[in-house]
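Excluded from the complex is one protein chain; the other protein chains are retained at their positions.
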Amino acid sequence: MPATVPLAWFLILSAVLFSIGAAGFLLRRSILTVFMCIELMLNAVNLSFISFAHRWKAVDGHIFSFFVMVVAAAEAAVGLAIILTVFKNRNTLEIDEVSSLKL
Amino acid sequence: MHQLWLIPVFPLAGFLINGLAGRRLSKTVTNVIAIGSVLLSFLWVVKTLMALGPLEEAYVEHYFNWISSGPLNIGFDFAVDRLTAVMLLVVTGIGSLIHIYAIGYMSHEGGYYRFFAYLNLFMFFMLTLVLGANFLVLFVGWEGVGLCSYLLIGFYFLKKSANDAGKKAFVVNRVGDFGFSLAMFLLFVHFGSLDFKTVFSKVAEMPQETSFGLLTGIGILLMVGAAGKSAQIPLYVWLPDAMEGPTPVSALIHAATMVTAGVYMVARSFVIYEHAPIAREIVAIIGLLTAVMAATIGMTQFDIKKVYAYSTVSQLGYMFLACGVGSYASGVYHIMTHAFFKALLFLGAGSVIHALSGEQDLRQMGGLRSKIPMTFLTLLCASLAIAGFPFTSGFMSKDAILLAVHEHSPLMFWIGVITSAMTAFYVWRALFLCFFGKERGHHHPHESPLVMLMPLGVLALLSLAGGYFNIPHWLEPIFGRPHEEHDTALVAVSVGAGLLGIFLAWLFYVVKPGIPDSIANALGSVYRLVYNKYLVDELYDATIVHPIRDGSTTVLWKGVDVGVIDGVANGVGTTARGIGGILRRMQSGNIRAYAAWVLAGAVLVLGAITVMGGAK
Amino acid sequence: MDGLIFLTCAFIAVACATNLVLQTHPISSAISLVGVMVSLAVLYLLLGGEFIGFAQLIVYAGAIMVLFVFVIMLLNAGAERQYKRSVWVTVLGVPLLFGFLGLVAYFIQSRVPATDTVKFGAWTGGSARDFGRVLFSTYLLPFEVTSILILIAIVGAIVLAQKEID
Partner (left out) sequence: MNFFLLTVLKAVIIIFVLLTFCAYLTWIERKVLAHIQLRPGPYRVGPHGLLQPLSDVVKLITKEGVIPANANKVFYVLAPFLAVATALLSISVIPFGPEIEIFGIKTQMGLADLNASALLILAISSLGVYGIAIGGWASNSKYSLLGGLRSSAQMISYELPMALAIAAPLLIVNTLSFREMVAAQSGYWLGFIPKWNVFAGPFPQIFSFLFFLTAAFAETNRVPFDLPEAESELVAGFHTEYSSVNFAAFFTAEYANIVTICCVATLLFLGGWTPLWPAAYGSDYVPSVAFLAVAAVMLYHATQPLRFWDKYTYPVFGLIALVFAGAFQVPLLKPILIPLFWFAAKTLSLIFVFIWIRGTLPRFRYDQLMKFAWTFLFPVALVNLLITGLLVALT
């Protein structure tokens, strides 16, 4: 095993995780799982940021991923509240059944 | 620091209190706040001026950087020099008196607190205008007093004529402000500053312009602005209509203070005019023409306030004339004396109107001499002053102007003398019609309350003796020493003209009341033309107002708005709906399908970048 | 050594991520996602992101995902029902995904030189001190704006989730 890791590996890992997230988004029907897939994609992007931060020896990448986290937290709060409301009104968590804007 | 900002802030506080809470305050409290704030301001002016001493140099206070953008750097600065000092004293002094008078005059009117709030706001803006140390601060005050003027002209907003008059004043003033703005732009472009000090020192280094040039342009544009505010040809038409407002407003804003702002501005910018003789000459000609024309109209009017309004226009013309011939000091001198006697005339007229319960037509008055003697006496003083009776204040300032004019051009002097005779004639005509002869109306006149008479008394004293404030001498550090050429003959001529006017008025309206009608008949069409104010309003209506209105209706509204803008808007809407109808099929409501589209888009973009060779 | 650590973490991450997509029960997915996050946090720590690694654990794994688990438990969400898949999403989506991955991989391969390598521990500029210094100076405004965003999110979540007041 080499003592160092090519930067590209991190990026590939990031891309793979992102693609898995996207696949989950496309293939899954539970709103909750779809939402988790979004979080996975965000995480994948964060990994790129932090790899680049290491590459360029600048903490800015960390700041970006920090903001991503904050936004993800806000998004999770609102998103889960929406899911709760949808469930309350339609009694379903199937994303395909929530296809009209009217409640 | 002498805390100059306190001067305008007192009335502003009064405005805020009365304007916001006035509905809930009693009349007494409103009075105390309104008058107290103006009096405080007056006292602060006096205190500051005493503290500042001789004021050979302008005293400037910088408060904050107001606008700072690229090369544009404008501070919110106040400055006091001798010119400002005169204006400050006139504005706050006369303002205080008129505020006191208004207590009595407005006591039966609705919207009492609103009136005083507006009046205080006006004081605030007027003081800002006078104190401003650069053109932009001056402009703030300038626009502010315009606003207050509009609000106060339209004070009786249930009356259509009052509303129309307010709008007219506003619109006409806009024309002048346009000129003023252009002048400021030019100043800024060429001098990089709007500070009086900077601009004028730079102008002073420039050579005098003998032909049409930059300074002439600036001067003319400034004069357009001044003409708007100070009611000069061709923008004077709003002032007579402005008499729709309450009489104290007419006295304060449309006679004593605001309308003199134009003259003040011209005097303030005298350096520019000194370097642009053509512009100065135009100022003189405009002033003279206005003076003559307004005087002729004034002779034929029967509404007492209209008479005084045209008199104001005419006197403002005098002041312009003074500035135009280079005697700025006498112009400012006349601002002050005019403020005394014209305020008194209006307040007296207000007292008469008050006594007659709102009657303004001179033909319905008469023989009031014994009914309202105090008013008569004070109006007599004012009429003497405006007619230039020797040793009254009007005599002093008008003499100073006419002497300067004679030096400049004898022709102008003679026209001025004739105008002064006409002035004496119409003012005394009003006085005689009002107080002499037999009673014509069916009123039960009653003398005004003390609170109204007291300011009248003070102003009467000032009208008679106010000329002994030797303003031209006081202003020497700014405008330089005037030519002390006391030609007794010229003085005699002008005094003679005034006395002649008085005599003719006495002859026409007391001794032989039939003469005016026969003259009017004899002159026929000319008389009707003058009586109808030379049909200037109708002319403006026909040449400016109607074309604009019709053009707006047919071209802008029916053509551009309905045809082009609405058409475009509707067309965009229709097109969008059409496209949307097609794209709607993509909106399946299936979130995962949307995600697939997003992904497809991302792949497309990435692919495109690859194809274009972005990924090296 | 570094390669081994990376591959371990990467393997755990990818395995958990795959599990997240394949599991039918949301809670299994959620725990898998926590696994991804923890392994990523380890990677962050190794990449010198001392603060961000722990923040990942605290914020993501410790707060956001707990919220998910909480909601799943609250709604008592069961396993996803298996029924006809939206065929064309699969038909269109899967090739698209592979296309996407391929393109990105191509990009990375063509743009990131092989000499760009990462040595764990070679850079430790991501300590809380350094992070805070940059966050509260250069990025102060975004940070403050974020606080407003969070406030809005709180209000929105409360409004959405509250019981209807009739």
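As written, the chains take the letters A, B and C, and residue 1 is the first residue of each chain.
By definition in this document, contacts are C-beta pairs under 8 Å (C-beta built on N, C-alpha and C of every residue); 3 or more make two chains touch, one makes a residue touch a chain.
All figures in this text were calculated on a predicted structure; none of them were measured in a lab.
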Exercise for review: With touch as defined up top, name the shown chains that contact the chain not shown.
Suggested key: C
Point to revise | Contact partner of the left-out chain, one of C:F6, C:F51, C:F100 or C:Y139 | key: C:F51
Exercise for review: Just name the one of C:I27, C:L92 or C:A105 that touches the chain not displayed here.
Suggested key: C:I27
Practice item. Just name the one of C:G62, C:P142 or C:G156 that touches the chain not displayed here. Key: C:G62
Practice item. Tell me where the left-out chain touches chain C, residue by residue. Key: 27-28, 31, 34, 38, 41, 50-51, 54-55, 57-58, 61-63, 66-67, 69-70, 73-74, 127-128
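Keep this in mind: only the chains that are shown with their structure count from here on.
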Exercise for review: Calculate how many whole Å lie between the centre of chain B and the centre of chain C, each centre taken as the average of the chain's C-alpha atoms.
Suggested key: 70
Practice item. For chain A and chain C, let me know how many angstrom lie between their CA-based centres, rounded off. Key: 5
Exercise for review: Spell out, as numbers or ranges, the residues of chain A touching 2 or more other chains.
Suggested key: 22, 26-27, 29, 96
Review point. In chain B, what residues contact two or more other chains?
Key: 590, 592, 596, 599
**Study point:** Residue ranges of chain A in contact with chain B within the complex
**Key:** 22, 25-27, 29, 34, 95-96, 98-101
Review point. Which part of chain B faces chain A closely enough to touch in the complex?
Key: 588-592, 595-596, 599
Point to revise | For the chain C and chain B complex, residues of the former touching the latter | key: 86, 89, 92-93, 96-97, 99-100, 103-104, 106-107, 110-111
